[in-house]
Each structure stands twice: as C-alpha cells, then as structure tokens.
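Below is one structure, written out as structure tokens; the observations come after it.
Just one protein chain is left out here, and the rest sit where they should.
Lettered A, B, C and D in written order, each chain numbered from 1.
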Amino acid sequence: MASITLDKVVKLYGKVTGVDQISLKVADGEFVSFLGPSGCGKTSTMRMIAGLEDISRGSIFIDDKRVNDLPPAGRNVAMAFENYGLYPQMSLFRNIAYPLYVRKVSPTEVGREVVRIARLLHIEDLLDKKPSDVSGGVRQRVSLARALVRKPTVFLLDEPLSHLDADLRSSMRGELKRLHDLNGATTIYVTHDQLEAMTMSDQIAVMNLGKLQQVGTPSEIFNRPANRFVASFIGEPAMNLLRGRVASTPEGVLITLQNTPFVTLNRETGQAVLETARQEDGVIEVGVRPPDFTVASPEKSGLQAKVRFREFLGETVLLTLDTGAERVRVVAPRDTQARETDLVSLVPRLDRLHFFSIESGMAVAHSD
Amino acid sequence: MKHLLIAPPLLFFFAISVIPLLFTLGLSVTNTSIGGSGSFIGLNNYAQLFSDQFFLRGFLNTILYVVLGVTAQYWLGLGLALLVNSMVHGKRLIRLLILLPMMIPPLIVGFVWQTLLDSRYGPVAGLFTGLHLKPVPWLTDPTLGFVSIVIVDTWQWTPFMFLLLFTGLRTLPKEPFEAARVDGASSWRIFWDHTFPMLLPASIAAILLRSIESFKLFDIVFFITGGGPGGATNTLTLLGYFTSLRSGNLGYGAAMSIILLLTVVVLATLILIVVRRLMARADKAGQQALDQFLAEPLPVKVA
Amino acid sequence: MQSKFNLPKITRWVLLAVWGLFAIFPVYWMIITAFKKQRDIFQGPFLFPFLDFTPATQSWERVFGQDRDDILKGLGNSLLFSSVSALIAVVLGAFAAYGLARYTYKYGPYRNNDLSFLIVSQRIMPPIVAVIALFTMFRTVGLIDSPFGMILAYTWFNLPLTVFILTDFMKRIPLDIEHAAAIDGYKKFAQIWKVVLPLAMPGLAAAYLLSFFFSWNDFILALMLTFQKSSTLPIVITNMSAQMEPRWWLISAVGILAIIPPMLAVIVLDRFMERQVLHGGTR
Amino acid sequence: MSKIDFWVKPAHARLAALGIVVLLLTSLLGACGDAATPTSSAAVTAGAGQAGAKRFDGQTVTVAVGSFMSSGVNMFKADWEKKTGAKVQVVEIPFGDLYQRLYTSFSTGAGEFDIAIYASNWIPEFAQANYILNLEKYYPEKTNWNDVVDKTKKLMYVNGQRYSVPLDGDVIIGYYRKDAFENDQNKAKFKAKYGYDLAAPTTWQQYQDIAEFFTGWDWSGDGKPDYGVLEAQGPKDVGPFIFSARAAAYAANPKTPGSLFFDPDTMEPSINNPGWVQALKDWIAIKKYGPAEMATYGGGTMRGNFVAGNYALALDWADVGVQAQDENSSTIKGKLGYYVLPGSKKVWNIKTKAWDESSEVNQAPFLGWGGWHGSVAAKSKVPDAAWDFLNYLDSTENSLKAVTTPGTARNPYRTQHFENPQLWADSPTKYMDAGPYLQVLKQSNSLPNTQFDLRIPKSGRYSEVLDNWVQQALAGTITPEEALNKAANDWKQITNEAGLEQQKKLYRELEGLS
Partner (left out) sequence: MSSVKLEALTKKYGDNLAISNLNLECQQGEFIVLLGRPGAGKSTTLKLIANIEELSSGNIYFNDQLINNIPTENRNVAMAFESYALYPHWTVRKNLEFPLKAPGRNIPAAEQEARIRRVAELLEIAHLLDRKPSQLSGGQRQRVSLGRALVRPASVTLLDEPIAHLDARLRHSLRGELKQYQREQNATTFYTTPDYVEATAIADKIAVLIDGQVRQFATPEVVYDEPADIEVATIVGDPKMNILPLAPGATRLEINEAWLQLPPLPPEAGYIGIRPVNIQIFENAHPYAIRGTVYVTEPMGYEQVIRVEAGEQLLNIKTLLTTGTFSIGQTVWLQPDWTTIHVFDRSGQRLKGGFH
C-alpha cells in the first residue's frame, strides 16, 4: 500500500507540452480517476507514474520515495492496459503468472496465486487458452488478473473498460469497484468516460489540455464544478451554458436571459456574480443541468423556447430547444406534453445554478 | 475475373519453370555434351555423382554455407533490427547505410573483398600487421577460404535479413512490451520471452527466404576464389556451371542441378521444421517452469 | 519505440558503429580504389588519398572516354531490365496476390495455398537448373540477347517473390475499405485501382525494390541469355576486366556508378515503405 | 515520431513521383540509345553509298570474339567499314564462356556469327565438324602469308587445309627482374649460396634456386619483403597452360615426338608419367616463394601484380612484356629481362619408361592456348566480306599496330613483328628495349622441340579435368601422383566418350605423325 505524490510534473514531447505542471496527492488506498477527453495528458501522467515514460520536469514520489529514475520494475506498480497488452504467444495462465515468474517466485506459490486470482475473476476454466482465443471481456479480466496477482502497492488502470460492450462495461464497473473495496490498494484509473469516474472513484482529477482542472470527490465535481470545462464534461447530457446579463436590483441580483428576467439571486450569491460581471461588460455565463429545468406552458414566466427535437428515453424525454440565440437541452418526465415546434417556458431550479466568468471560464458562484 | 488475376504467374510457372525442369531432368539421364549428341545412360550420372569427390565436397560446402551463413545473418540481422528499432533519431540514414552492401553487384563485391583480404596489399592484412599479428591467408587456406566466403556472403546479405526483421519488429504491438516492463522483466527476459517468440513468423519467413537464396550462392564464390583452393569453396551452382557450361558436360551438369534442386527442396522443408522446433523450444525453455503447472492439478482451494 | 532493447545508449551506438564500419569500409575501399592507379593497388594497402597515394583520374578518363559507350549500354540495359521487369513483376504480382488474398480458388485438388506454393516454389529453383533449357528455349524463339527476353526472364525470376510479399499485404487491407468503394458506386477494377493499390503501396514499394535489387545484381541469367546488345552492367564489367589485366580501378569506378541507381531507388521508395498507409482508415 | 506520413507532405509526394519518372525515363533512354545505334550506323552507310558503291555495301559481318580480345578487333573496325561499306557487329563473349557459346551457336546452326575469333586449339574440332569454312580458296589473294611464323602457320591446318587467319602468336616465356639480377651484391650473395652465377634460369632447378634466393627480403627497395616468383596458380583460369608449359621440359622427349599429352600409338594419357609428376612437384614447391594469394591468381591478377614490382621471376605469355611498359600499372619499365622457358637435363621417355638423362638441357617452349585466330563460319551468308575483314585485321600494317598496342591481347606472330625493335619503341607502347624480348619470343616460337598445346576435340574438358586435380594437389589435399593418376583416368574416359580412334587419328595428324 502506498501513497503517490506528483510534484509539478511536466511532460514535453519535443516542443509540445503533453502534461503541464501537475501536482496531486493520492492517499494510501484511494481510488482516484484521471478524467478527461483524449489527448488531455491523463494517460501520459499515468505512464510517467508507471515509469514507461520519462518525466521531463518535476518529481513523482511513491511513499515519499522519489521514483523519477527508477525503471518500471523498481516501482512495484501494476498496470492494466487499454488494449490489455496481453502476451499473445503465452497461455492465459502464463500471462497471469508472468510477473511472478520474472520475480522468481517458487512454482507452487505461482500456481496457488494464479488460481486464486483466476477464480476471483471467474476465468479459471480458460487458463490454458491463448489470448486470441477468448473474448474481449476475458482478455480484460486476464489483464486485471495479471495486475492483481503481484499484490502491488499501486494499481494503474488505463481505460481498461473502453473496448467492452455496454453490458459488460457496466457489470465490470461494479466488479472493479468491489475489487478495490476488497483489497484496498491505491488505484489510479484513467478514463474519458465521466460515468465510470463518477461511479467508481473516491476522488476525480479532471484534466484538459495537459492541465489539472479540478480534484475532488464525485459529488464535489458534480455539484460545484470549478470551471466551465468541468461543468460541461461531467454529467450527461451536458450542462447548458447560457449567457446572461447581470443587473443589481433592490431584491437582489437579477440575471436576464434573452431580455427576459431569468432569476434573481440573493445578495450573498449575487455579490460574486455581480463583481465578475462588472469587469466583463455585465455578462455572466449561467450553467443549468438539463434535469434542472422544469417545462411549463409558455405563459409561465421563465426562459421562452421552442422545442426542436423531442427524444424518447424511456423514463424521461430529452428535449432540445431553441431560445433564439442558444440551444438548450432539458430532461423532463416522459409525460411532458411538449412536442416538436411547441413553444414552452423553461423554469430553472434556483438552488442548482452555476455561474462562470465569460473570460476565464472559472466558476464564480454556485447557487446551492 | 479471379482466374485472370492469377493466370500470369501460373503461366510463368508452366512455361518457364516446368518445361526447363523437365528438359534438365531429361538431360540428366543422358551423356549429352556440348559438341556431341548424347545417348540415354539411365541413372549413371547420378551414380557417378556419389563417387565424385568434387561434387561431394561442393554438396557439403553448399549445405554448410547455408547453415553457417544464414545463422550468422539471422542473428546479426536481428541484432541490427533491434538496435535500429530502439533508436529515436537518424533511423532513415542508418537504415540506408545498413542496406548499402545489398545494392552492390556481387561481381564488384567479389573484387572488393578479394583485394580487402589479400595478405599482401589488402587493408585487413595491414590491420593484422599493425596489430603485430601474422596476416592470415584468408583466401588460400581451404578452411579460411570457406570462412571468407561465409563472411562476404554475410556482409552482403545481412541487410536483407535486417530489412525483413525490421519490418517484422515494426508490426509488433507495443503494449505487451510495456506490460512486461511494468511486470518487472529485464531487457534480456523481454527479448527471450516476448520479442523473439512474437517475431517468430517473420523470422521463419526470413530464414527460409535467405536459405533458398543461399543455395544459389554462385557469383561471390565465382569472383573471389573460383571455388579454390582445390575445390574447397565450391558450391553446387558453381560446379554445375563449370561442368555444364565450361567443360560442356551437359548431362552430368544437369544431374548435379537436379540433385541441387532436390537438396534445396528437402533442406528448405527441413529448415522450416527445424527452425520451428528450435524456436518453439527456445520459447519453451524460458517458460518450462511455468509449463509444469498446467500439467499439475490446480492445487489450492480458494476461499 | 516498441520492444525497446534497453542497452545503454553508448553500447548501442558502439555496436552500430562497429557494424557500420564493417558494412561501409568495403564501399569506401571501392571508392578510393576508383582513384588509384593499378600499381597503387598492388603496392598497397593505401587507405587515404593524398596521404598514401596520389588520386588518379585514370579510371574516370576511361569511364567517360574509351569505355563510355559500353558502360552506358550496360547501365542503360541494367536500368531498363531491372526497372521494367520489377514493374511488371509488381503489377502482375499485385493482381495475383489480390486474387489469392480475396478469392477462393479451386482447380482440381489445388486450392489457394497450393497455388501460392506453386508460384512461390519457382523461386526455390536455382537458376542453374533452368539456364541451359532457358537458353535453348530463348534461342528457338529468338529471344536471346533481346531486351524483351531479358525482361521476361527477370519477370519470371521475380514474380514469385512479389506474389509472396504482396499476398500478405493484400490480406491486411481491410475488406471494408473496398466495400466502401463499392457502396460509393465504383466497380471492381476501380476499387482495386483507386483504393487497394494505393493502400498496398508500402508492400508494392518493398516488392519493387527487392525485385529491382535481384535483377540489378543478377549475373548468371545475363551471362547465359545475352551476347552484346542486351548485356547488363555486370556482364559489361566482366568483359572489361577479363583476364588481360585486373583493371580494378576501372571496376571500382563502374562499381560506384552501379550503386547509384539502386540507392536512388531506395531513397525514393523508402518513403513509401515507411508509410503506414492503413493508419487512420479504420477504427 | 520519426514516422513521416508520406501523403501528408505533398512536396515529398512530388519528389517521389519525380524520382520514379526519372528512373523510368533513364531506362527508356537506355532503350532508345540502344535503338539509336543501328540507325546512326545506317546513316553512315547511306552516306558512303552516295559516294559511290563499295565492295560490301549493306552487308553486315557479325564477329564473335572472346571478351578481352575485342579491342584488337574494334580498333580496325571503323576503317574497314569506311573502306568497304559493310558494317561490323562485334559480339563480345565472356572469355570463360567462349567455347561453349561458339559450340552451341555452331551446332544448332543458327548462323548468328560470320566470324569467330577464338583459340587456335579449337580449329581442328570446329573444322572437323564443318562449322568453319575452309579458307584455301581465299588464301591465294593473301599477300603476307609467308611472313607468318612457322609454328603459327601449322596451327591453321587441318587435313592440310587452312581454316583460319592468324591474329596472335601465343608462346609462354620467362621473365626476370634485370635490376635485381644485375645487382653486384645480389650476384655475390647468390654465388656464395648456390655455387653458380646468378643469371636467367635455364633449368627448372635454377629457376627454383633463384626463386628461393629472392624470397623473403627487400631486394626491390620499397621497404617490404619481396618474393621470388609469381605464377598464375588460381583455379579455373590459365593454370593448365602454365602447368603444361612446365611439364614440357620433363615430358616432351624429342625422341618420341608428339607424346606430351598422349602416347600417340595408344592414346593412353601421358600426363601421369614421372615427367609430369616432377613438373607438378616443382610447381607445388614454388608456392612458398610467392605470396599466399598466388593460389587464387589468374593470369590477369598475376600480370598486374608482377608489373607492380616485388617479384623476381614470372612465367607468362608475351603480355607481361607489353604491360610492363604502362607506367600506370608498372614500376618495372626497363627493368625486365626475358628467357626461353627453362628446360631439364632429364626427360621422360614413354617408350622405355625411363628418364633419358643428358648434359644437354632439353628445352621445350610451349605454345599454350595457341593464340587468337579468326575463322569464317560455314553458315555465314557473307563469307567474302568476313574473309576480307579477317584479312584486314591481319594485314601487315594492322597486325603490327595491334601487337604493339597494349591491351589488344595480340602478340607477335609475324617475322616482321620480331625484326625491328625500333617499331616498338615508336609504337604507343613506347617499348624502348624490345630487342631481347622479341628475341626470346622468336626463339621460343622456332625451337625444334617447341610444343603445341592440346588441340584435339574436347580440349576444354581435358584441361578442366586436369585443372581440377592439379588444384587439389596444389591445395595439398592429395599427392601429385594421385592427382595426375586421377586426371589421367578422367582423360581416358573423355577420350572414350569422344571416340578413341577418332581422337587418336586427329592427335597424330596434328602432331605431324601420321
């Protein structure tokens, strides 16, 4: 078991900066996800922790020991690869046994361990097969088994579920979570899928363009996104971001969308919004998650919008609406009457609004 | 449509391969010589071959050339491919340089090496003298002459091996190798456990191709030693050429050619089998310890 | 990057340098020999121009003077035969390889594998087995010493190789890309021409290059099947040196010329071979 | 990272395309160049036609010639073409493949060649098979016939009829380094060691002594140890001729003429008799007086090496003499001495099966390979033009020009060539001291016991077999006796295959016995 500390880690590819000054602490036994779109530097960061790539600048510590110059073998980390990285010429048994074998573990011990892990992952019947003879799901589990069998201090999982079909992905998600719960090893999990990060992690580190955007628990990330990027990356469908004018009124701070009053904030929340807006031509970005609108008849006060698409999702419907300048998505109960081309009024939940600076994109306030 | 696609090579096969083969087969059972008509003499030519010490020597030489030359070329080519593959910069230039020997017509190769190895005015001898060693009679000692040919052949054709193996290396997936590094395997282990076995198909193809080409070894020997001293460096192709075309003994030469062909076919098959076995064993040797678990009943119960 | 063989960098460079020296030195030797007089050759070893010996242009005077026509003829013939026969071998080989990769053949007991073995097995046959018969056949139809005959012979010689190399490449081209072309409204020939062949480019380039090398370096077929008109460079050089005196300075000079075309071919085609054409086409 | 996606960069694409286009264009140019040659010659012919009809207008004479002899032909081609309006096409055939090529061409009757220029050794075989034309009807018009050296004349006759035009005289002679031999110190040292004066060797024993004497020390003054001797001992080359030349002294007994290669009565091979064995032992013995690579040297390499200095003695045709005059190759211009092939005081007698010993040295110069001759193919469609061209090559003026030009492979064969050393000094060779050279050549050609090479059919195979076994003995894998016995066995087989009686008849006739 180990903690991991990244101290201003930088990765340069020629002149391109792949990872820009990442500092992060992963506590012993934590499950931390690196989340971000492809090319955001999350995989590079993990590979630097694994020792597969050189660290251009900064330091990485495992248990307070600087590991910059240690080869992968010296770091006692185990890794599962996106494409599984199985040894194609070896049987599944040998694949799983390999890390023990190179450590010259006694044969009996190897056998015992491999079988134990294989049973845990329900692949004990397939051990004499070659990777090419088994399905993606099995390969994925073999890859995990190979990482698990070593009892490493740190687990690195690089998008291990991305090539599985939906059913398997959702069940493996649960299995992985349970596995972590059982063995408690420090785990770093790289993914571009916000759902995976949200459902599994203790902490999420959201990354974009090589930079760390926010670190926090899933709930923090979801409810108090640090900036526009985090806000729109987390949650599906994505948060609506709308431009609003800010004005100070006696009742509080009034936000106007499309020249119609949208919401009035109390003084405490409004102050920060007001200050930011003053520096930015009186404009602010309002974030509203699609479930946080209520669809009402057009005569009700709220954001006026015309339904563009109505998509049936089972329990709910997803409405895509035009407000004139912007497009808004709303998740509504399936009995909502609005049909395509209908005019409706959208009423936001006042306690779930987010405000971002137009220029910097940083969160200014959250109305909860 | 599909028949049309494959017609030309098949046509070539029948027109320019089968007919000459039959022709040569026919010649080999006669005593035809240039300057005289031949008559049917059955398998006499073949019988004679096996008491002909030049032929036997040439036969042995040919096989040794193939075995020694191809082995040397394989390991050197593999080493070079690994080295170049691990480079980040300058790959293209290095590759061009490595391929250079392959581009030189054997005739010129023959001349260059003949002078290089000359014990009197060759730079190799100069090097030996410079190191206070006795110059070695590279071309005039039967054994060394043989070794020299292997060296030159290796010089010229290692690039070919390199080319095939390098291409093979580049098509390997990279994740298993990273996995092995994380799993804690040393470079040496990674090579034996992964690179080598995964390169197996490319290796077999390369070895087979080179072996087949090696059997045709002719020009280098022709230009460097002419088969000497005393026939110590003769190859079957060289002998066939001299017998058929220089001394005009077409029937006998044809019989030699046929034996050569048979040898190639048999040895190519054998090499295929042996190489596969050897490589499978090399793969296994490193893994034997693990293999026995599969045979053993799985010993432990899991809670 | 993959399968990084983690020797220390220095060791790697040293090993490469050792091989480099071994590979390049004979070429260097050839180059300096082209600037020696014959007596310098036999009194050597002289390694450094201006230090050991005074460079002479004797060989180049002959190359561009007395022997120019012969050398040009040899060079021209070699280029013509090698480039054209390699082209034909690659085109025919590509079509055959496409057939073997995409269709199922059944001629009596012969299936795809047997057919490709038949084709490739021709390469196993040492030329010495066939040359006498070939000579006789070519004489009968008047192909001796004709460019057409030589191109035919080299095509025969190289076709098995190109089929062998290209079949694998063709198999690697995803079927879906061809299907896409069909969906887009193109007939089979257009599919092959516009889509398959460009994608097989690295293979085509490699096959072309190897064919070119083999034809360029051939000695025995040219020896048998040409007299004068169609002599290739190796034959011209052989004739030039012969037994009167070993004009190694001259051979070296021609040798330098002889390396240039294959080197150009490598430089040009190397770019194609490096290309990962398939990259990006599919998921 | 280092991968450059080719298609990404149009500049590269264009460059590559350009490269391919250039490559193809060059090849096409090559083809055009080829095609252009006949056209331009045709133009020349047409031009000549306008000037007035010439003797062989529009005829083409195709000449097959061993590769390195071609310049001796090419240098006269244009002149003759201009004179006669005919066209000459020279077909060079690699030296080693000449016999086989000519044979297949003649025997399948394709009539590709009008003229064959080849070894005189093959004349009997080709004449007998009617592949070449009997030239008697043309000879009366030849004005310079009498001038040809006697021995060379004899080479042209089969059944008393002439079948060739001589272009070259081949006899093997000895060379030595005059500068080393005339050095007083060396002389004294030699005398002290061997008890007789240092001079050009007259016996093989002396040859060996001298070789030993000059081996292993720097007598040439270039700072490196030198060697006593250089001979072409390489396989598949001129070895059999040099070896036969050495054997002649021991095995060509004037009492039993024509017995060098076979017993003319039985056609039993003589090559395994003690005379030949002695010659082979001698030949093996001199290996240690030359560089190790001597075992790989053919005639050409040997010549290049010898004239570069460092060797005291050599055996060769007349070529070394000419080549030594070329200062690009040679460091020994003006330092060369010559001698008729050494002889022996004992010579084997095949009849008595014993050595005939005498105080007289038996000298038997050897006309190895027999020299280049030209013949007209029997199937030629333009025999008159062919003859005329050969005659032109052999004209008094041209032959002299040819033999005095280096690199023609043509050596003196007419008395006129021998008689005036000044002509040599004035020639392109600038042979300033040709007198002694010509003297030795002339003498070698005209001694009573001068030996012809083996000229019966299949001579190529006989010498191939001999070469194979002798090479074995040289390499030390078998004894000289064994080697020659095996060679003799193979010779018997070849003779039987070709027909013993027929071979015997021809052998006797050519040796002037029947």
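Everything that follows uses one rule, which is that a residue touches a chain if its C-beta (ideal position, glycine included) is under 8 Å from a C-beta of that chain, and two chains touch if they have at least 3 such contacts.
Since the model is a prediction, treat every value here as computed from it, not as a measurement.
Across the entire complex, the residue among A:Ser23, A:Ser106 or A:Ser219 in touch with the chain not shown is A:Ser219. Contact with the omitted chain, checked across A:Arg178, A:Arg267, A:Lys300 or A:Arg339, is made by A:Arg178.
From the options A:Asp165, A:Asp281 or A:Asp368, the residue with contact to the chain not on display is A:Asp165.
Listed for chain C, the residues touching the missing chain in the whole complex are 174, 176-177, 179-187, 190, 195, 198-199, 201, 276-283.
One chain is missing from the display, and on chain A it is touched by residues 37-39, 165-167, 170, 173-175, 177-178, 181, 192, 194-195, 198-200, 218-219, 222, 232, 234-238, 289, 291, 308-309, 311-315, 318, 320, 327, 329.
We take it that only the chains that are shown with their structure count from here on.
The mean-CA centres of chain C and chain D are about 36 angstrom from one another, to the nearest whole unit.
Shared contact sites, meaning residues of chain A that touch two or more other chains, are absent. Annotation for chain D: residues touching 2 or more other chains are 1, 97, 104, 237, 298. Remark: chain A residues 50-52, 71-73, 77-79, 81-91, 93-94, 97-99, 101-103, 107-108, 110-112, 114-116, 119-120, 124, 127-128, 146, 150, 156 touch chain B in the complex. By the touch criterion given at the top, residues 1-3, 5-6, 8-10, 12-13, 16-17, 19-21, 23-24, 27, 76, 79-80, 82-88, 92, 94-109, 111-113, 115-116, 121-123, 125-126, 155, 159, 163, 167, 169-170, 172-174, 177, 187, 190-191, 194-195, 212, 215-216, 218-219, 222, 236-237, 240-241, 244-245, 250, 253-254, 257-258, 260-261, 264-265, 268 of chain B touch chain C in their complex.
Interface residues of chain C, counted against chain B in their complex, comprise 1-7, 12, 15-16, 19-20, 22-27, 29-30, 33, 41-45, 47, 92-93, 95-96, 98-100, 102-103, 105, 115, 118-119, 122-134, 136-137, 152-153, 155-156, 159-160, 163, 188, 206, 213, 216-217, 219-220, 224, 233-234, 237-238, 241, 246, 248, 251-252, 254-255, 258-259, 262-263, 266-267, 270, 274.
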